[in-house]
Each structure stands twice: as structure tokens, then as C-alpha cells.
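Quick one: the structure is below, questions incoming.
In this view, the complex is presented without one of its protein chains, the others remaining in place.
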Amino acid sequence: MKQNASKAGGPNKLTKGLKNWNTFLVIVLVLEFVIFGAANERFLRIPLLLLSVNDFISICIISLFVTFVMITGGIDIQAGSIVGLTSIVIGVTWQDFGLPIWAAVALAVAVAALCGALSGFFIAYCRVQAMVITLGGSFLYSGIALLVSTLSSTESYQGISGFPDSFKFITSFKLFDLIPMQLVIFAVLVVIAYLLLHVSKYGRQVFLVGVNQDAAEFSGINSKLVILSTYVLSGISAAIAGIVLTSYLGTAKSDLGDTLTMNIITACVLGGTLSTGGKGSVIGTALASIIIGIMRFGMPLCFDVNTQYLDIPIGILLIVVVVGRAMVNKPRTAAILAGLKNKFTGAKA
Amino acid sequence: MADTTTSAGSEKLLSVRNVYKAFGLNTVLKGISLDLDRGEVLALIGGNGAGKSTLMKIIMGIYTPDKGEILVNGKGMAAGKTSEALASGVYMVPQEPLLFPNMSVEENIIIGFQRPRAELHKELVETMENIGWHIALDRKASSLSIAEQQLVEILRGLMRKAKVLILDEPTSALTFKEVESLFRCVEDLKANGIGIIYITHRLNEVFQIATTVAIMRDGVITLSGDVGEFNHNALVKGLLPTGAEQETKETSIPVDYGKEPVLELQNFSGYGFTDVSLKLYPGEILGLAGVVGAGRTEMATTIFGMDKVLGGKVLLNGKDITGMKTRDVIKAGLNYVPEDRHANGLFKISDVAANTTSAVLKGPKLGKFLLNKKTEREMTQKYVDDFRIKVTGQDQLTGSLSGGNQQKIVIGRSLCTDPKVVILDEPTRGIDAAARGDVYKIIHKLREEGVSILLISSDMEEIMELSDRAMTIYQGRVNCEFSKEDINQDNLTSAAFGLTKKEVGA
Partner (left out) sequence: MTAIKRLLKVRELSSLLFLIALFVIVSIINPSFASSENISACFNSSVVYMLVAVGMGFAVIVGEIDVSVGSNLGFVATVVGSMLRDGENWLLAFAVGILIGAAIGLFNGWGVSIMGVPSLIFTLGTNGILRGAMYVYSGGAWVENLPKAFKDFSSVNLVGDLTVYCCGCIILVAVIHLLLTKTRRGRYFTAVGDNPNGAVLVGISAVWTKVAAYIICGVMSALAGIIFCSRIGFITSTSGNGYEMKAVAACVLGGISLSGGVGSVVGAAIGSVIMSSISYLLVFMGFSSNYDNAITGIILIVIVVTDSLMQYRQSVRNRHERLSARTAGTVEGGASK
């Protein structure tokens, strides 16, 4: 079960920390704009900036709801594979099975929710570690996506394209001729997630289950159902990301979203979600995911960093945040840290 | 403070000098000093939360003391180093044995040694021969009973040539026979010059095996000396909070036993308890006394829908609630304040308000879909005021509160659901005397408001102080019932220990 003792350390600092944390994130975001803007004035061109949203909108959308999962003390590393599954289901059912495009979309969302529910069921009701199940899930759902793609007459590496305009509209429409629809969708999802997590009774249950599942059961909360529901939510959010991505790219492929996992987890953790559960915020995650997105956009543009190198700063960011948090809780280890640090800086280079 | 042992002799086997320890705001040890000689059996007694286990963990080097030192044979030990404690011959048999469940008995005993396996095996067999205990060495530890696990732990200590052996409530899960053989073993060890700290809260055991005794209360040693200097009553006095010389019980409204019972158990059976029948009347406090492990908590959690019912019925206001899910039991009007508030009661990194209202999230009280924060505030404030819970605000995290305030919040949580019956399981475990008084006041007040209370406790004084009627549970069965006049320490204690005749006490 969960170790509550480890969470008790300096709890008061934590809440205050979380409020300050969002301020901190805003500062980081502003800094990003200042630094990238100074390095390359093209960065600040609004249309270009808004266009860049497409490259990281999936991270933003999914991490919002993976935050729910992580607050219950779980983790979700299957969301990426559900993105691909959604995409290919839309493509195949529309092109090869002749479903109307919106029916195909609805079906894809249902499939994604079902995938989330299946993993959630095993995690909540069979008490398997979330990590292992979603690991298996990532295999299974990407495998199914691959199999679905073989049902199509189109070769899977090409991807299914030629979607109707009504479907492309999702990403081609611009509000006030400026703001892309994806951002609007993201904003709506932020509001929904915020209401669910921070204003509704459901959100309170999510938190309580994450803090202490046993105590939640003693309070009459159906903790298993709550846990399951968070995986359904993250599955649906992955489906939405898959729809947006498919619409934007104009092609349905089974391997979309393969590389999202670490970015999503980083966004959640950077956003202030406690990796052991019980704490987290929608605003924090939203801010953190935008920070990551801007970083992914700005670094190649302004500092000529190869896109493929971006895993390094994201990985470092993740580790710095989690280790930093751990250090706040364990001041005693700071001394050991100092000693070991020297060794590492030598070994890692 | 009232510590009579002089810490002059530096050649004592074990000396604890002026040890302080606090967890957060909760100071658990406030200057403890004690000494142990070779061949001495020091009985350390104290209620739950007195700080005994913390002190032992400090001696073992599992915790680092905030202040003070530990000497073995006059040599100071580095604080917080288990390996050093082990090397100097200190070994603790913890209350809940910490074996490796997936290893064999033999591996469990010889792990951590730096000598050849064959040699250890031979020695182990000899040791077992010496004390006359036999246990299959190739059994997996997970298949052992608690008593057998304790045996394995003691063997571990003996194999380590322990000079100081700490036994932390070793008899709490043992049968009578097992206790006897344990005592024989302790006698042997004593004769071999091993110093033993024997932690217990069973007073009669003290007179059976201890040579010296020390009483701990609220983090200080209140009383210590040779066993011969004390009798049963003197020890009880040491355990009682100072000045708690039995306040005159306010005569409250008598219970009307003519009414229909609110809660009725009919031959109720489950895992850990069998065939329990009882009736709880409106506005009554029914004390259910029993030692740890007697099946009290299991009974309560089974009523509360946490475990499988094996037989019998639970009626709440005549309505059958047997085997219902927890949330339905709460809805029907029964709530339970768990024994282990850290594991099952508190949401430590959540605030006071979220803790207080956690049990009403299911009903319509706090709004349909959205959380009505205003109602939540009011509801929380009511309990904060009524129970005099010391908080800096409703947004304070409960993990940073003292034990007493935490307990009040957990009680408040269960009352939020407007229960007709509340089961309080060890409501004052691990909280200080002042908070205890507050909790008692809350319980009395509830009774006046017509809430019926089933009070589970291993603290006989608590039962005496509060109950209108009392029952005792022993090895899973209710074995005695006492009306208000008959409730006294002797009756309760002897019944709770399964002795039907009065023979405990002086």
C-alpha cells in the first residue's frame, strides 16, 4: 500500500508551495518568452507561435487528465498508444468500413474510453501496479492499432488521408481569424478539468483516494470506482488528442503519439503533481505543459537545437523537479548529495 | 523528572541518558533516562502512545534522538545506526515481527551474519535444542503464526549473542501455553546474564517475570524501581495521569432500557470473532473491553462493511444492515471511528475541511455535483468550535496537527453523517491527557444528544469512566457483561484476560 509517512513531511509547506508553484511556473513561462524572443525575434511572431501549438497540443491535452490519474497515486504510460489507436480507428472505419466521419470519431472515443476502463479495472479492482498494467496496455493498444491498420487497404506506413473538410475543420478553423481551434479545445478542456478536479465533489474524492485510499474507504468513498474513472478520463483525453492530431496532419496513422509518454509525465510532475499522489492542480499542469511545448518550439528555432535532442532538456527538467522536491523533504540527504554530485559530474560527461 | 535511577554507574549494560524525540509538533520523549544490568528483566509499562516503542527504536538505532545518548557497557553508540546497535549486542523483537515472508525460517534467522552457513546451521540447531523450541527450519516465514514468528525473532536475537534483548509486547498475540514457554525462555536468558527490556501493558506479567519496573506516561518515566517495592495498585497509580483522581462522574440521564435497541447483533460471526450478540440502546454508551487482538476491531470493521460476514445479523433500528457496503452502512446511520487513525482515518496531506467532510461526499449534503464550499466551511467550523480543535485555519493540513486534534477531526468526520450509532475504536489511543479529557467530554455530549455509542477500548479506566454498561470480549467471544454498578477495574481486567474469577490485583 501507499506509504503515508513519507508524505507527511512538511505538509504545510506543501500547500503554500503549490500556490507559489503556479506563480513560479508563470515566471518560467515569461522567462522562456524573454529568452527565446531575445535570441530570435521570429519567435515572437504571433502566427508562427500559434502554429507551433500543433506540435505539442497533445501533450497539453493528455497531461491535464493524466494529472487525475497521478493524483490517485497511479500513473498512465499508455495514453500515447491510445492516441495512435484513436487515429487509426477513425481512419479505417471511415475509409474502409464507410462509416460517416463523425460516427467514426465517436466510435474512436468509445474505444479509447474502453481501453482506459480496461486498464483502470485491472489497476483498481485487481490491485496490480498501475505502471505495469499501463505498460502492458501500451503494448496491447499499439499492437491493436497496428492490427487495425492492416485491415485497411492503405499501407500502414503511408497513413490514411483524404478526410472530409468538416473533419479538417477542427484544426483549420481560426477563432477571430487568429486563434486556432486546437487552442480553444484546450482552453475548454482546462475549464472542464478544473471544474471536475477543483470544484466538484468528484474531484475531492480523487484527491482523498490519492492521499489515503484506506481512509477513503472508511469514509464510504468508492475508491476503486474513482480510480477506474480517472483512467477512463485519461483515455478519452488521449482520444481527443488523437482526433486533433489526425485532423491537423490530415492522415491517420497507428504510431502517432509514440513519443509522448515522458513529456506527459514531465508536464504533470513539473505542474506540481506529487508523484506519490494526493496533490496536483489542473492549472499547474496546464502551465507546465505549455512551458514544455514552448521549449520544444523555441529551442530548435532559437538555438538551432535538433528536435531529436529535446528529450535531454525534458528529461533533465523531470529529474531536477523530482529530486528538488525530494530534497526539500529530506534536508539530511543534502550532505550526501553534495558528496556524490562531484562523482557524477565526472562520470556523466 | 521523577526518575529514580541514578546514572552514575557507567559500567551498566545499557544506559539511556536524557533522550528527547519529537515528530513534528508531537514531542514523544521528554528526557528519558534508564539503566539495565546483566540478568535484569526491566518491565517497561505504559499506555498506548506513551513513547515506549519510540524509545526502543532509538535504542536500536532506527530513529535518531533529538537529544541524549545511549551507552552500552559504558561505551557511547553512534545515534541512528542499526548496525552498531546490533554489533554491540542489542537486539529487538518487534511487536509485529518483521520477518522476510518469502524466505525460509533458517534464512530468516541467519541472514546478516558474516559466518559460513554450515556453522550457523549447527549453532542454530543447538540453540533451539537448548531452549527446547522446535520449528521446521525449511518452512516459509509467510506460513508461520504470529507466535511462531516471534519465536523466530527471538532465535535471531539469541543467534546474535544479544546481551540486551528488547521484547516489545511479546505476549499480545500469544496463547496461554505459548506465553508460558516464552516466560521459561526469559528465565533462562536472565540466568545467562542477558539484560532484557520487557515492554508490556499487562500488569500481572510484570510480577511474574520482571526484576525491575519502569512506568512511562506521555514521554516521561513516572515511576521506577524493583518490582518488590510495588504492588498492583501502585503501578496503576503510576499509569494514571496526575490529578486525574477520578473526577466525580456527573449523574447523567439514565438509559431507558425499555426502548427498542438501536443496534442489535444477533449471533454475529466473522473472521476473528464468533457468535457475538449484543444490544445497544438509544442514548447509551456501551463499553466493549478487550485486549488487543481479542477481535473487537474485526467485529467493528465487519459491521462497517469492510470484511466478510460469516453468520448472524446486524440490525440497526430494526433494519437489517448485515453485510452492507460501507457507504450504505453510513447512510443507514452508523459510523465508525477507526482504531488506527493514521492508516484508516486521516488524510494527512489534506486540509482540516476536506478531512472533516470526507464522509458526506456521497450524500446530497455538500451539493449535487459541485462541492458547496460554503456548507463545507460551516460544517467544519462547527466541529472545530464544538470540539475545541486547535488549528491555524481550516486549510491547515491535518498531518501537522497533534494526535489529540487529529483524533477530534476523525470523530467530527464520523458525526458529519448524522449517525444514530457511533462505534469508537480506541478513541484516546496515543493522545495526551488533556486531549483525552476533551474527547471524553465530546463523548458525554453525544450521549446527551441521544447518539448511541459503542465504545471499544483496551483501557479499562476509559470503559469505567464512560460506560453505562460494559461487555468484555475475549478471544473473539463476548464472555461477560456488567451493569453500571459492577463495572470496575478488577472485573473488567479479569474478564478481558479470560479469567472469570477475580484473581488479578492486590
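Should a chain be cited, it is by its letter among A and B, assigned in written order, with residues numbered from 1 in that chain.
The definition used in the following text is that a contact is a pair of C-beta atoms (placed from the backbone, for glycine too) under 8 Å apart; a residue touches a chain by one contact, two chains touch by 3 or more.
A quick note: this is a predicted structure, and the numbers were derived from the prediction, not measured.
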Shown chains contacted by the missing chain are A, B
Among the options A:W21, A:F122 or A:F163, the absent chain makes contact with A:F122
Among B:N130, B:S145, B:N192 or B:N233, contact with the omitted chain is made only by B:S145
Chain A residues touching the chain left out here are 6, 75, 122, 126-129, 131-133, 135-144, 146-147, 150, 261-262, 265-266, 269, 275-276, 306, 308-316, 318-319, 322-323, 326-327, 329-330, 333, 336-337, 340, 343-344, 347-348
Where chain B meets the chain that is not shown, the residues are 60, 62, 82-83, 86-87, 92, 94, 98-103, 107, 111-114, 142, 145-146, 156, 175, 271-275, 277, 293-295, 298, 474-480
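Please note the rule applied: only the chains that are shown with their structure count from here on.
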Whole-Å distance, C-alpha centre of chain A to that of chain B, is 44
Listed in rising order, the residues of chain B that touch chain A in the complex are 24, 304, 306, 326-327, 329-331, 336, 338, 342-351, 354, 358-359, 361-362, 366-367, 369-371, 395-397, 399-400, 413, 417
So, in the complex, the side of chain A touching chain B is made of residues 4, 7-8, 11-12, 14-15, 195, 199-205, 207-208, 211-212, 214-222, 274, 278-279
